[in-house]
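A single protein chain has been omitted from the complex, and every remaining protein chain is retained in its original position.
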Amino acid sequence: MTPHLLAATLPDGLTFAIAGVIALVGSLGVVLSRNPVHSALMLIMSLFGVAVLFVEQDAQFLAAVQVIVYAGAIVVLFLFVIMLLGVDRSEAIATEPMPAQRLMAVGLGILALVEIALLSRERWPLGAHSVAGKARGTGHSNVYVLGRSLFTTYLLPFEVTSALLVIAVIGAIVLARRPRTSAGPTEGEAAAAEAGGGPLVDAGELVGSGAPSAERRVEAEEALARAGDRIGEPVGEQEGLTVVRRPEQ
Amino acid sequence: MSVPADFYLTLSAVMFTIGAVGLLVRRNVLVMFMCVELMLNAANLAFITFARELNDVGGQIAVFFVLVVAAAEVVVGLGIIVAIFRRRVGATADDVHVLKG
Amino acid sequence: MLHAAFLIPLFPLVGFAVLVVGGRRLGNPLAGWLATAMVGLSFVTTVVVFAGLFERAPGRRSFTQTWWNWFSVDRLHVSAGVLVDPLSMTMALFVTGVSTLIHLYSIGYMEHDEQFPKFFLYLNLFVSSMLLLVLGGNFVMTFLGWEGVGVCSYFLIAFWFDRPSAASAGKKAMIFNRIGDAGFLLAMFLIYERTGSLQYQTVFARLGHVGGDSLVAIALLLFLGATGKSAQLPLYPWLADAMEGPTPVSALIHAATMVTAGVYLMCRISPILHLAPDAGHVIAIIGGATAFVGATIACAQTDIKKILAYSTISQLGYMFMAAGVGAYVAAIFLMLTHAFYKALLFLGAGSVIHAMNDEQNTKVMGGLRALMPITGGTFLVAWLAIGGVPPFAGFWSKGDVLLNAWGYSPALYVLGALTAVLTAYYLGRCYMLVFSGKARWVEARATGDGTSRGHAEPALEADTSNPNVPHERIAAPAGPASHGRLHPHDPGWVMTVPLVVLAFCSVFGGLINLPFHPSFVFLERWLNPVVGRALFNPHLGAGSEIIFAVIDAVLALFGVALAYSLWRTAVYRREVEPTFLERAWFIDWSYDRLLARNSTRMAAFTSAVVESRVIDGAVNGFAVLWRRSGTVLRRVQTGYVRNYALGIMAGLVVLLAWVASRTFS
Partner (left out) sequence: MILASATGFAVPHIDYTAILPELILIGGSLVLLAAGALNVRHLPTRVYSLLSGATGVAALIAGIVLWQKVHGGGHPLTAVAHSLVIDGFSTAFVILSACIIIVSSAIADGYLRREGIAGPEFHALALLGASGAMLMAAANDFIVIFLGLEIMSIPLYVLAALDQRRAESGEAGMKYFVLGAFSSAIFVYGIALTYGATGSTNLAQIAGYLATNVSTSNGLLLAGAGLLLVGFLFKVAAVPFHMWTPDVYQGAPTPATGFMAAIAKVGGFAALLRVFFSSFHSLEASWQPILWVVAVLTLVTGAVLGLVQRDVKRMLAYSSINHAGFILLGLQAASREGMSASLYYVFVYAFLVLGSFAVITVVGGRGDTSHAIESYRGLARRQPLLGFGFAVLLLAQAGAPFTTGFLGKLYVVEAAVRSHSYALAVIAMLTGAVAAAFYLRVVFVMYSLPAGEAAPAMALADGGALATGTEPAAAVAAPAGESRGGVLVAAPPEAPAGAATGAGGGLRLRAASLGIAPSTLAGIAVTVLFTLALGIWPAPLFSFVHAAGLLF
């Protein structure tokens, strides 16, 4: 017999249906929203839907983590970055510079879905039961069971995640640091760079601080030329140019 | 009686595919990255469902680690994105294709 | 005495090591003398070992010396060591002998080169590798030597690497050789797969369990390796370009030793060829065809070294013909005698080039016999020897090959006989143009017409303005005003002694394997323990042998006479120098035309993605084909990250589709 949604009790079935629809709509929303901010909000919606499904399947702790960590921290980080980069404007997603790409993407997506569904036609879970320990029926809460498992069977992975967090910290420091534009800057230069304001001022700082030399000027011009690739608002451009002209005065 | 696993798993597969297709069709690199999060979520849903079905705590633990990894990945990924795009207008991945051939 | 075998390749290697460390300090000419001494010591050792082997009974003339266990892969145990048997010792003897002479000659020839120690360092390394090749006790050792000589050959072809033509010739040699090497490697894998060993004796002992098809495949793959190394059709064009190297290199590597490695390999695997007659067929036909094509091309070349290069290709074809037929003794016999007279020809050419201030065009030489008596005389001997005029060495060795060819297939004999006539003819033409007639170089220099008409390869024209051409400073500076001061003369003793010794060998070399009576065939009896079982027997009586000898002599004399009558006085005879032959049957040209040009057109068509540099260096079709697919394929690499992700997704879908198809079938 094929399993049927109606076979479930009404509250369970209803919860699944509503949360599932929320998760699906959220997922589609992420892909289809023109504005990245909307995408992020849709992602939260989807995550909430999934969190409900977690609760529905006796994973209460993870549902909480999902909401707190994912929706609360990760997506907020996304939103911060969107605001920081100032890319919160709508994107013309109706136009596609590579039409074949979109067509093939959707085609491949459908194919992949069909294949995964086909491959798991029979009852999905097949494996041995409770290999790592029972999740239910132990007489303990979900948090207890998870915590116990983490500190015994999964002790090593748990400890190893610390390395991951160290990496995240270093990565964030390295990447967020303002690039130094010349080899071996003096302390003063570095400090000036650290204190610098808008992005395009970099090019000027090279010239402005320290002794103006021909080599530095060339580098500054190169930096400006590079900056020219990504000219933003005209104000920024003007700012950059005025700073560069300084040593010539 | 609760909802059969098939429904959860089908939902998970659909979300996974939506995420994958989204990564392929969107040009905004932040949205592409959100699509990756969708895919990870789909995997998490599958883990939880299998865990329930097998009455095994291993699947839930796996979700825990996937969450940690996702967090670390997001920090570094957003760092890279900020490093590149803070001097550009927009965050369109298509604009970044100096390297090719 | 046999235990000294390890010293044979060791001496040149020591020379190499010493020159690496202190070559520049030793300087010129001490470095050269050291290198020569090392090869000489190696020669002496070889003689000693040879004598030791000779003392043994014919059935016991095989000795394996294992140095160390080199590596073991599963069942495969490869040891570093040598196999001393009549075949390897014959090769070692002539390799060390000829090498010693050419080393000696080089001391004089390279006298004024700034890279003098480096040259000898490469030469010593070459000799060591070559000895490893011939003495190696298993396929892997032989292959190592095989690659080693290839690398040395490349370094020496491109020795004057600041000339673009030399660098490109080196590259060409490397590419053609790599194709052949792939064949060799595959053959090794197949041999190991089938027999579980790579040790010659073990492999040959286990051949009975190997299927016929596998044997043919092994033999043909090894032959592919040999065609690359020995410049046979269709992988021959590199040898003509290899003449960019210094002349002693041409003499040693591209005439006497390295290029004969392919023939040696064929003789070494004679037990395999014996069981795979189909492969022998192919080898004989390709050998015969190469012999003929090479000889025809040589008839219309004007560059003295190119004539000799195509002659070498042709003679190698002869040897392969013999090996394919199964006449291994004839192949080795021809190889030995050929080494003598071809080295002599090259060294003679070197002396001429030296004397003519780096001029290589025969059309502007002439009249040198009186000025350079020793060179002229020895060159004459070499001509008659290679032409097969009795009683010189070539007469006997070539006769032996032709005799076997007749027994195998009369068609092959006709091809060989035609080639024999052409050989006597084109070297006669060369000799006449260089040594007799008027001294054309005087007037050519006077009119400033140094290089005459339509030369196929401008790169090979004498480039007197290039300061890197050696000997520039010893002769008078180039230019129209200076030709009066060009005084060709015989070189010093270090260069003439090798000429004389080689001339002696060219005259009497035939004595080692005279026909007519079983007691004269020394070489055959000596080699019998190695190749005896596989040897082809043409079943001809002594009477017919004599008839064939007479026919051979007539053919040779006909060629000589033809050359004499046509070229004694004339310089230009368009009718016998068709462009078709001068441009080497347009084979290089068609490689270029058919493959490179098409890709040029395509490059124009896709100019947005393809740069003109894409066809840069597309000297042969192989590279062009790969390149062309590369330029098409690289368009997939668009630089868009979404495209890349699409690639991953497509791979995923295909992979899952395959998995699904397996699950539901």
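To keep things simple, chains are lettered A, B and C as they appear, and every chain counts its residues starting from 1.
The working rule: contacts are C-beta pairs under 8 Å (C-beta built on N, C-alpha and C of every residue); 3 or more make two chains touch, one makes a residue touch a chain.
Everything numeric here is computed off the predicted structure, so don't read it as measured data.
Considering the whole complex, the hidden chain is in touch with A, B, C. Checked against the hidden chain, the listed residues C:55, C:162, C:213 or C:278 yield one contact partner: C:162. Screening C:7, C:144, C:553 or C:566 for touch with the missing chain picks out C:144. Considering C:48, C:500 or C:660, the position touching the chain not shown turns out to be C:660 (whole complex). Where subunit B meets the missing chain, the touching residues are 9, 16, 19-20, 23, 29, 32-33, 36, 39-40, 42-43, 46-47, 49-50, 53-54, 56, 58-59, 61-62, 65-66, 69, 72-73, 76-77, 79-81, 83-84, 93, 96-101. Where subunit C meets the chain that is not shown, the touching residues are 19-24, 69-74, 76, 114-118, 121, 143-144, 147-148, 151, 158, 161-162, 164, 167, 170-171, 174-175, 178-179, 181-182, 185-186, 189-190, 192-193, 466-468, 611, 613-614, 617, 623, 626-627, 629-631, 633-634, 636-637, 639, 641, 643-645, 647-648, 650-652, 655-656, 658-660, 662-663. Even with one chain removed from view, subunit A keeps its contact list with that chain: residues 115-116, 118-122, 124-132, 148, 151-157, 160-161, 163-164, 166-168, 170-171, 173-175, 179-185, 187, 190, 223, 226, 229.
Everything below uses one rule, namely that only the chains that are shown with their structure count from here on.
Of all chain pairs, the one linked by the largest number of contacting C-beta pairs is A-B.
The distance from the centre of subunit B to the centre of subunit C, with each centre set as the mean of the Cα atoms, comes to 63 Å. Between the Cα centres of subunit A and subunit B there is a gap of 8 Å. Within subunit B, contacts with two or more other chains are made by residues 20, 24-25, 27, 94. With touch defined as above, residues shared between interfaces to two or more other chains in subunit A number as follows: 101, 104-105, 108-109, 112, 116. Chain contact summary for the complex, subunit C toward subunit B: residues 609, 634, 637-642, 645-646, 649. Listed in rising order, the residues of subunit B touching subunit A in the complex are 1-11, 13-22, 24-28, 30-31, 33-35, 37-38, 41, 44-45, 48-61, 63-65, 67-72, 74-76, 78-83, 85-92, 94.
Listed in rising order, the residues of subunit A touching subunit B in the complex are 3-5, 7-9, 12-13, 16, 20, 23-24, 27-28, 30-31, 33, 36, 39-40, 43, 46-47, 50, 53-54, 56-59, 61-62, 65-66, 69-70, 73-74, 77-78, 81-82, 84-87, 91, 93, 96-97, 101-102, 104-106, 108-110, 112-113, 116-117, 120, 123-125, 127-137, 142, 145-146, 149-150, 153-154, 157, 161, 164-165, 167-169, 171-172, 174-176, 199-200, 227, 230, 232.
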